[in-house]
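In this view, the complex is presented without one of its protein chains, the others remaining in place.
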Amino acid sequence: MCYYPEQWPDNLWEDDYRRMKEIGFSVVRVAEFAWSIFEPEEGRNEFDLFDRAIDLAHRYGMLVILSTPTATPPAWLTAKYPEVLNAKQDGTVYQHGQRRHFNYNAPIYRELCARIVTQMAEHYKDHPAVVGWQIDNELNCEVNTFYSIADHAEFRVWLQEKYGNLHALNRAWGAVFWNQTYSDWSQVHLTRPTPSNSPNPHQALDEKRFFSDSAISFAKLQSDILREKAPNHWVTTNGMFGHLDSHRMMDETLDVFAYDSYPNFSTIFPDKGERPLLDRKWSLNLSAARDVSANFVVMEQQAGPGGWVNRIEMPSPKPGQMRLWTYQSIAHGADMLLYFRWRTATMGTEIYWHGLNDYHNRPNRRIEEAGRIGGELKRIGGQLLGTKYQAEVGILKDYDNEWDGELDVWHGPLSGKSISGWFKALQRHHIPADTKYIRSSTTLEDLAIYRVLIYPHPAIMPDSTAELLKKYVESGGTLILGCRSGYKDVTGQCYMQPFPGPLADLCGIEVEDFTLIGPFQQAPDIQWEGGSILQGDAFVDILRVTSNNAEVLASYASDYYSGKPALVRNMRGKGSAYYYGSAFTEAAACALIAEMGLMSPAAEWAELPEDVELAIRAHEGTDKRYAFLMNYAYEERLVTFLTPQRDLLTESVLHGVFTMKPFEVCVIEI
Amino acid sequence: MCYYPEQWPDNLWEDDYRRMKEIGFSVVRVAEFAWSIFEPEEGRNEFDLFDRAIDLAHRYGMLVILSTPTATPPAWLTAKYPEVLNAKQDGTVYQHGQRRHFNYNAPIYRELCARIVTQMAEHYKDHPAVVGWQIDNELNCEVNTFYSIADHAEFRVWLQEKYGNLHALNRAWGAVFWNQTYSDWSQVHLTRPTPSNSPNPHQALDEKRFFSDSAISFAKLQSDILREKAPNHWVTTNGMFGHLDSHRMMDETLDVFAYDSYPNFSTIFPDKGERPLLDRKWSLNLSAARDVSANFVVMEQQAGPGGWVNRIEMPSPKPGQMRLWTYQSIAHGADMLLYFRWRTATMGTEIYWHGLNDYHNRPNRRIEEAGRIGGELKRIGGQLLGTKYQAEVGILKDYDNEWDGELDVWHGPLSGKSISGWFKALQRHHIPADTKYIRSSTTLEDLAIYRVLIYPHPAIMPDSTAELLKKYVESGGTLILGCRSGYKDVTGQCYMQPFPGPLADLCGIEVEDFTLIGPFQQAPDIQWEGGSILQGDAFVDILRVTSNNAEVLASYASDYYSGKPALVRNMRGKGSAYYYGSAFTEAAACALIAEMGLMSPAAEWAELPEDVELAIRAHEGTDKRYAFLMNYAYEERLVTFLTPQRDLLTESVLHGVFTMKPFEVCVIEI
Partner (left out) sequence: MCYYPEQWPDNLWEDDYRRMKEIGFSVVRVAEFAWSIFEPEEGRNEFDLFDRAIDLAHRYGMLVILSTPTATPPAWLTAKYPEVLNAKQDGTVYQHGQRRHFNYNAPIYRELCARIVTQMAEHYKDHPAVVGWQIDNELNCEVNTFYSIADHAEFRVWLQEKYGNLHALNRAWGAVFWNQTYSDWSQVHLTRPTPSNSPNPHQALDEKRFFSDSAISFAKLQSDILREKAPNHWVTTNGMFGHLDSHRMMDETLDVFAYDSYPNFSTIFPDKGERPLLDRKWSLNLSAARDVSANFVVMEQQAGPGGWVNRIEMPSPKPGQMRLWTYQSIAHGADMLLYFRWRTATMGTEIYWHGLNDYHNRPNRRIEEAGRIGGELKRIGGQLLGTKYQAEVGILKDYDNEWDGELDVWHGPLSGKSISGWFKALQRHHIPADTKYIRSSTTLEDLAIYRVLIYPHPAIMPDSTAELLKKYVESGGTLILGCRSGYKDVTGQCYMQPFPGPLADLCGIEVEDFTLIGPFQQAPDIQWEGGSILQGDAFVDILRVTSNNAEVLASYASDYYSGKPALVRNMRGKGSAYYYGSAFTEAAACALIAEMGLMSPAAEWAELPEDVELAIRAHEGTDKRYAFLMNYAYEERLVTFLTPQRDLLTESVLHGVFTMKPFEVCVIEI
């Protein structure tokens, strides 16, 4: 490594750039943790090292994305201004020695960040190699809670702006319960240590909104400077992490969204259940990034074994997997993609987060694989650029329910189960799906592009959202809801109405009674029309039909609720709404896919095996469409092409039975 | 909800009271967390809201139990006087935001509590609806350890009163070991953070006694005021929680004891072992409440699904269970019973601790079930009032061993196992049993009412208790002891005597050798007279007979202690003492029941299946006796009535085979 000037040879990095070009790289990202290099002591700037690196990039025709270095304040900074440090809820202060140990709200940190960003922007704004900026690095990664003194203080300001007066705060937080009523603003804090670690749930929800707003405000501080000082550069950051409304951050601060994709996390944290999707589940994550920005950047694509010294022990990608995951990113909307990282660090906590190169920087199979991908994309990348992922099914999410569900074990854990069940069923039926966040700005137009929307367990359901969903259904859409829908307002308080509250009318049912399934209890049997008995999961809403247009499609078949409705479809306007009284298993999702008659868009031209993912990107306004077929299995899989199809990668025509090798990819122009 | 004056309609709560009356309710409890409503800022009182509620109760003929609101100090109080907050052992202070975050010893908190209690008592002492007071709410629930600065200081005072001088303290705490000797009172504290989290065990025992005394002193502060200011009202509180001598609290501060009964906790924390009793195990808890006060109040009877937002996920009671548990409480001695709660809170941490009403307050099956119970009790409640639970078997416990055993893994875990084994065996043999706490005030008369006393593992055994037990046996009683009995004095130090120390003579044995059974080791085989081989559990005391009146009834049949005595009965005076060298499994308890020839009091008139509990309440001095039969099974069970019996609930005569439905109850006048 060459961090120290005394080690710099004359040809420093020349070989690296030369090899990158050979492989087909055209962009590098640099400087994401380099504050001490730019500002080795307070007020003294040095740009030599990065000037050299960026000049050289330019000489080799490479473009550069510069990161602002605010993810790691220097030791001199945290030593002089300890108020910039973040803290745990119990007040323990995170100290210098790792990364992301700062808070977003300390005025001095915002001031010093603004200064370094300004200085960098001014220095590089006209450099011909620099094209864009990454703000910070992975905002809210590592830690997404903030309890420094500065955060407590700023939360109070945030609440004053939101609620105006304490009476409104007390009502929103239900403070009268357990005598938590506040009589002076100075009594108000972020959640603090309490017996049984059980904070006020409405406060806890507002706290997460505040964490998100703090991060966005921190990003905006930087993007405002960058836009002013370097108006010809675009701005991005790599997300998406907890307690951060990435959509709003995108709207308010970014030109394009970036995502870091490490599908081999699935080897250490596999998705639960009998038939895990493993690395294929990253398609769900990518669909969420795509909802932030339809075409996005993969700023870090896994390029080797990953891991820290003391945690995250990821195996090496198997030969071909790196390429598979690259096409997975592209298939889901990535229009720019960088591998993380070029070299492997020989020092520090990430020595096992391997780059394409091993420590030794000699040829290896990952470099070779990257070169193959580089060649392919040079050839076919152009025609894919700007095409967009095509889906007729949307899985709805929203930040309020996500954040409320972190604390609330009565609805939070249901969503993960049900989205997993639906995603697996859709993937294995080769039905492309979007993740779609419902936001206050979401319109009927946004939703109407979907034939089917699945909103598994929206416990928090403001009237405005209920109204929007009703319009969606009435105008011809199909909406699917699961248990526990519609019983909370935006504060997280419960409606004094029968469930599903503002959705009851749309669904044509009321929840007559309900129970969760205890940890030692049996999941309910559910008898579907047509005869099959499937098991529900985790929760039981016992339904009562209230509309003439509603039809019972499945009923409970065990325990005291045997015979009661479990699944009801209500016809409404041109569409229909389904209410399912439990959490969705993959089997239940499959049964609903059959019930709705949903088909794969590839059904006419191919028979695809379960392990092969289908994704389609298309140009808007033209009939250019590209189908990606990706085999995630460790073994060969057979595809039957019913009609002849041309594979862009091999430039061959496929017809009849075709054997996909492990991790093989086809890009079919359809 | 109607917490806010601006929301109050004219007919506020009228409908609630009307519906309560319909169901058959006659008492409500109110105000348990309402300090901020009574005193919205320091020194300013408001009684309007509760005046209205209580006046209205009176109008509807309902009686009112008022709670003192001290379980939740207001935000203004903890903000101004942070010394009232409780702390974890490591000093982390519990902050405002949940409940029970205060300590009992801060002088200013005691002063402010005294003031609010005085004000409430003076305000309501003559209200015709008010009949009694609940002090605080669930003292020592949530947290039962206290490490604030005020507690450290008060502990020092407590120790000075107990020991007089440091030399006595050093001796009692064995402080010479590991050089812990104190040379100045200022060095003495409650336990604090130590390596391996291992405090001095004698200090840790005294600490728990101190926690208990602190809570009692806090209750007494309030009850003294209530008795002076409201002399016509009775005083109670709802227990029983850790580190609190409920018996002494009862003697010193209460008129009647109250218990909160939530049998569905058993669905998330089932009793361990192959054949759990689940909700039926609450009969053991109720027997402990009964030992505090022979007839007691159930202040909170489970009335729906229970749970906090972030923990305690209890399913809904199945139809009929709420009624079953109501009769379980009554069968075990409850003479007053309130459901928790009327409405379900729509805000705060307990939104899932459902009341009889759902959020919507419309009719539901739980309200209907409560109405059925109300009707029944209106009809038969009168003749049950004042009758007492009848038992010839007592399971002995005491606070010192309970508290010492929390830290001491060499005897503490044995008691839970053995009491569970005995309780299951007795329940399934339909032999009613009491829980009986041995206290310094316990007399031979208190014990002599029992034919059999089981004291599983009394490690701490003062000479006075040993003497009392000897008298009990000599006067005809049967005493059963398990391993690890009698080796500690009241400081928790070990006697320099062969085990079982002061009990050795009574039992006619000495423990020659012993071993615990390691976590990966086999439990010992024990060969009983008559041939069966059962397994011991957890520990092995190898016995040696020392008395001519002693007889070996079972011997070990494995490992190096094979052939050595495992169970010895010693005849003494008119009675006998059994010493069993291991922990009691259900099977061992059954074998001892057979050995002693214990029979169910229902044996003459009924054959009862295992899943049906028998409880008998009787009038003292008359021959009025009522047998409760309660079916806890989820399926039907057959009872055979050998002679005709009248069921008060159905007013029918039962004879021969009778099918009890799931959760069905009979109350037989015998």
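Here the chain labels run A and B in written order, and each chain numbers its own residues starting at 1.
The rule is simple: a contact is a pair of C-beta atoms (placed from the backbone, for glycine too) under 8 Å apart; a residue touches a chain by one contact, two chains touch by 3 or more.
In this text, all values refer to a predicted model and were calculated from it rather than measured experimentally.
Contact with the chain that does not appear here is found for just one residue of A:316, A:383 or A:497, A:316. Screening B:69, B:132, B:201 or B:333 against the full complex identifies B:201 as the residue touching the chain left out.
Although one chain is not drawn, the whole complex shows that of B:47, B:60, B:163 or B:182 it is B:182 that touches it.
From the options A:35, A:403 or A:584, the residue with contact to the chain not on display is A:35. Those residues of chain A that touch the chain absent from the view are 1, 3-4, 33-37, 40-41, 69, 72-76, 79, 86, 88, 92-101, 142-143, 267-268, 270, 305, 307-311, 313-316, 318-319, 344-352, 358-362, 364-365. The chain not displayed touches chain B at residues 90-91, 171, 173-174, 176-184, 186-187, 189, 191-203, 407-410, 487, 491, 493-498, 512-521, 559-560.
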